[in-house]
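Apart from one protein chain that is not included, each protein chain of the complex appears where it belongs.
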Amino acid sequence: MTNTPKGFSRRGVLKTGLAGILATGVSPLIFSKTSWAQEFCNAPTGDAVTLGFVMPLTGAYADEGADQQRAFMLAVEHLNGEGDGGLIPHFSSKTLKGGILGKKVAYVTGDDQTKPDAGRDTARRMIERDGATMISGCSSSGVAIAEQALCQEMGVIYMAGLTHSNDTTGKDKKRYGFRHFFNAYQSGVALGPILGEAYGKDRVAYHLTADYTWGWTQEESMIKATEALGWKTLPPVRTPVNAGDFSQYLTPVLNSGADVLILNHYGFDGVNSLTQAVQFGMKDKQVNGKKLELVLPLVSDLMAKGAGEAMKGVYGTGNWDWQLTDEASKAFTKSFGAKYGQPPSQIAHTSYVQTLLYADACERAGTFYPPEVIKALEDFDFDGMGNGPTTYRGSDHQCFKEVYAVRGKDNPANAFDLLEVVATASKESVTYDPAIFGGELGPDTPAMC
Amino acid sequence: MSLFAIPRRDLIVLALFSLVVLAMPIWLQPLGAAYPALMQKFVISAVFAIGFNILFGLTGYLSFGHAAFLGVGSYTAVWSFKLLTMDALPAMVFAVIVSGLFALIIGYLCLRRSGIYFSILTLAFAQMCYNLAYSVLTPITNGETSLQLTLSDPRVIDSALAPRGAGLPSAGLFGHAFSGLEGFYFCAVVLIIAFFVAQKIFSSPFGMMLRAIKSNQTRMNYTGFNTRPYALTAFVISGMYAGLAGALFAITDPLAGTERMQWTASGEVVLMTILGGVGTLVGPVIGAWLIEYFENIFSAFNEQILHRVFSWVPEGAQDFVVTIVSKFVGEGWQLTLGLLFMLVVIFMPGGVMEGVRRIVSLFNRPQRRDPGAMRVQPAE
Partner (left out) sequence: MEAILAQLLNGLDKGGAYALIALGLTLVFGTLGVVNFAHGALFMLGAFCAVTFRMLITYETVVQDPTQVTAWGTPVEIRTPLAQSWFGDWGAVLIDYSVPLSILLAIPVMLLVGVAMERGIIKHFYKRPHAEQILVTFGLAIVLQEIVKSIFGPNPISQPMPMALRGAFDVGVWIGIAPDMLTYPLWRLLYFVFSIGIIGAVFAFLRFTTFGMVVRAGMADRETVGLLGINIDRRFTIMFGIAAVVAGLAGVMYTPLLPPNYHQGMDFLVLSFVVVVVGGMGSLPGAVAAGFLLGILQSFASMTEVKSIFPGIDQIIIYLIAVVILLVRPRGLMGRAGVMES
């Protein structure tokens, strides 16, 4: 079950991926007794190692999921020594030389529907049926936390995709779960000063918050960051994920006395609430003698594209941007753009990097045995992945690197030139004491599936 | 009639059913479905569908809100894991009791109406449960993030009996944690017991009474007979089955998410029951398996596989055939399911079971009536 993606379209790629599923699904051979008798869950036995990619292909974050899938395909291609190698030549660790530990990389893909239950189900299927040695993906923290807990139980490494909640590497952190993406706390640190500079110290903020772990922690971090500036905060309003029409939540904003609206929404939710807010005339409204401002603390190119005009001048933060000028970022954009005809978004970047990091950790550990791979990843320092020098902190499995404050561009030069990086928060400034978020990693004992 | 004495015919059905369920790891192998997660789903959905059928199949009341009880069962079970012990039995007992109570309250109110009003009442209650679980009840349900075990859970009984391990415990029985296929076999045994209970209900005087409600409630009422307590009992039993299924989901994977309470999940159990054969004992089980198989295996068929399947078709036509067929498999599996469902409702309201019966009767001219099976006559 080796898959070599050749197609360009998302659909074609998806179908190739599914071939792997079926090869195992229909042939009874794979599910033989030997899979129980190995020393750890899904030790690769043949000449291939299977990675499981779970992402939202439907639901509120489906746009992100599609880009994530493109990145995974590209990562597999580069790991197998095909294409231009993307970030591999720039990566500070020089172990990747085609395949992982001499095995060809195969993969299976699946849909998490942007729902924790469904995501966990898909991940479990990949581990039990397809023999996935590593699971990666997700663009919702709810899904990440659910899948990460499953992987801890099953003894399979989980390389989280886009998850921005503080809980993923805080309260709910797991020994088998790793996050390259930044978190809400770091968004607060990066965005706070910019907002203070642009909008002053005397502001009243109104929060609309996606009602789950990510929304909750981002709201908390943003309140902390903005209140440190001297802003006041009105009681936050929680909205369901995939609410679609946000008008009933937006209507009260205009008469609340707030002069900044902070939208803790992501994916289509973020696009919808932002465009609807602009339809409400919130961008040209004067409140308390000041211009009413909109803030989208976590924003991606895909959202900026979806929101179009509405995004112009709106501040947010990002993990990475394709217009960064370092060599690695340029190489990745080139490689991705050449294959798909569009630049990679931040979720594509983080998913690609996570796949490479896992492969590299296996190479450095010299084995797929998870406790050794975990050791290789913990406190690993690397560079050349587009975010400058980066550390995978061992105590909470969070990556520390530069974080970017971005702003919707007023005059885009082309269809993809949507966000501009306005400030870079240094690695040191976004580093925090892991104790503030609590949680326990748990043991690294391998399970037998 | 003593509690465990059952007619020979029922005994044979039960024995065959048990055999089929317990041998799943063998006969599902060539179908590509013999992995624990899917087999557990097969078994648990069957419990859910059997329970739903006790209400819909016997009394004709079409509930569009049964997922709420499933969700309640899951949440109760996870809380039992978190607070008391990882043992499966207390979790199941609590789940059945709590979902039974929910069913009692909701059923008492909903059964004041019948027909479409009943369906919409159950739908409205289920959506309320879902929306509350999603929003203000997040301290209990953890909302969209879904309820999980954590290392800091008290687990009073477990920690009194044995020192805590380093990681998260998994559910088990009498101190033995399930691993591998054990979880499946546990659920399978529960399914067989659930099937046996349903058999008893179907053949009991109570079951006859429920069928009478379905065929003509007005007449029953005119004879001075109050049907509501019977319908309510059926509703509660069926809610308890749903709660049990919810608990089993939590036992096999200790996580409870709100989406299992959404009305589309209720719709799915309706699909299962109708597809298999409403009002029959085995039908809902077949329906449940069919849908789970569709959702998990059929959905993985892709164009490459189709090209292999249709390799006998001449080159030029092959692409065309594959393009057409690929719309119905893989990602398009729900389209096939919807079409199949419509065909069943239009032409074969008795579901797969009616189909089987029609085929059997073709060969068996002197028609014998299956006592457990009857043609659907949903209530007005």
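Quick notes on this one:
Going in written order, the chains are labelled A and B, and every chain counts its residues from 1.
Just so it is clear, a residue touches a chain if its C-beta (ideal position, glycine included) is under 8 Å from a C-beta of that chain, and two chains touch if they have at least 3 such contacts.
This structure is a prediction, so every number in the text was calculated from the model and none was measured.
The chain that is not displayed touches the following shown chains in the complete assembly: A, B.
Among B:80, B:99, B:114 or B:280, only B:114 touches the chain left out of the display. The residue from B:24, B:46 or B:62 that touches the chain not shown here is B:62. Summary of contacts with the chain left out: across B:18, B:131 or B:150, the touching residue is B:131.
Residues of chain A that touch the chain left out of view are 57-58, 62-63, 66, 235, 237, 240, 244-245, 247-249, 251-252, 254-256, 268, 271-272, 275-276, 278-281, 284-286, 306, 308, 322-323, 330, 333-338, 341, 343, 414, 416. Contact residues of chain B toward the unshown chain are 60, 62, 109, 112-117, 119-121, 123-125, 127-128, 131-132, 134-137, 217-218, 263-264, 267, 270, 274, 327, 331-332, 334-335, 337-339, 341-342, 345-346, 349, 377-380.
Following the convention adopted for this analysis, only the chains that are shown with their structure count from here on.
Chain A and chain B have CA centres that are 35 Å apart.
Interface of chain B with chain A (complex): residues 29-30, 32-38, 131, 134-135, 138, 143-146, 148-152, 166-168, 170, 179-180, 253, 255, 257, 259-260, 296-297, 300-305, 330-331.
Contacts from chain A toward chain B in the complex involve residues 14-16, 18-19, 21-22, 24-28, 31, 36, 115-118, 120-121, 124-125, 128-129, 141-142, 145-146, 149-150, 152-153, 172, 210-213, 238, 240-241, 440, 442-443, 445, 448-449.
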